[in-house]
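Left out: one protein chain. Kept in place: all the others.
Up next, chain A:
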Amino acid sequence: MATLVPPPTTPPPAPAAEAVKPEKVDYMDLPCPIPYEEIHREAMMSLKPDHFEGMRVDFTKGLNQKFSLSHSIVMGPMEVPSQSAETIKIPTANYEFGANFIDPKLMLFGRVYTDGRLSARVKCDLSENLIMKANAQLTNEPHMSHGMFNFDYKGTDYRTQFQLGNGNLLGASYIQSVTPHLSLGGEVFWTGQHRKSGIGYAARYNTDKMVASGQIANTGMVALSYVQKVSEKVSLASDLMYNYMSRDVTASFGYDYILRQCRLRGKIDSNGCTSAFLEERLNMGLNFLLSAEIDHKKKDYKFGFGLTVGE
């Protein structure tokens, strides 16, 4: 029944709504989907920039195209977890030294803090489609260190991932492109230490102008997000997190302006929290950061400023 231009490959069964568009969908040639853990990527990037409190200076020195060292100073109040409803903050100052090595096949990323903590990330391309990633936070305190290994396999229109972590954590996830715009996936995980297992499903629909994604897990978490690209420079994002076990719901709504010299992100939350984050490029290699987070319910006001020097 091809009244249109006959496609060069074997014609797949066309969906009913396609009488409007003259393109035929080739189901054998779908694009590779986004990795499962990045399914809410656009919403995370727009709604959750890394807010901080106090002063922050990051200096990155590149020795080479691939190798760079970084020095970072953070001074400000740190929150200490407390039993009472008030937040307790203790002023701390930290220096952090880091080294990065970035190669097309191997990426090494290490950061060490003044209190002896090490945060390490390794990403290695074992072959064209198989990627190994490892992530570790090591401390001097016993039983407070975490490590995780991930093995990712990328197929033509699917991705699978296998995770292995300390505390006997095992996880696996799979995501498949179903149409050029829709991808569906699922994950299972098992923790040995807490004897818990879980299963979750996710779906993501994206076009050039919008991305909608949803995720549900049997731990009770439901997360939905929607990002609309209003113009080249402006996107609006909204996010809903609902836990049906503990009946806890949070909705947030935000904007993201990506302009030539700066990037401004702001959001407002249903918990009475509004926040904004500005990154302004003062000069080549010099960025100025301003972060503000105002929580009206808990009466917690956090303001921070910082400077990033280097690429």
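Basically, a residue touches a chain if its C-beta (ideal position, glycine included) is under 8 Å from a C-beta of that chain, and two chains touch if they have at least 3 such contacts; residues count from 1.
Following the convention adopted for this analysis, contacts and distances are computed from a predicted model.
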| item | value |
| --- | --- |
| Protein name, per the UniProt record, of whichever chain is missing from view ("WD repeat domain 54", "Dehydrogenase E1 component domain-containing protein", "BHLH domain-containing protein" or "Mitochondrial import receptor subunit TOM7") | "Mitochondrial import receptor subunit TOM7" |
| Option from A:L118, A:M132, A:V222 or A:C273 whose C-beta touches the chain left out | A:L118 |
| Of A:T60, A:T87, A:S145 or A:T219, the one touching the omitted chain in the full complex | A:S145 |
| Selected from A:P35, A:G110 or A:G214 as touching the chain missing from the view | A:G110 |
| On chain A, residues whose C-beta touches the chain left out of the figure | 61, 63-64, 66-67, 69, 97-101, 103, 108, 110, 112, 118, 120, 136, 138, 140, 145 |
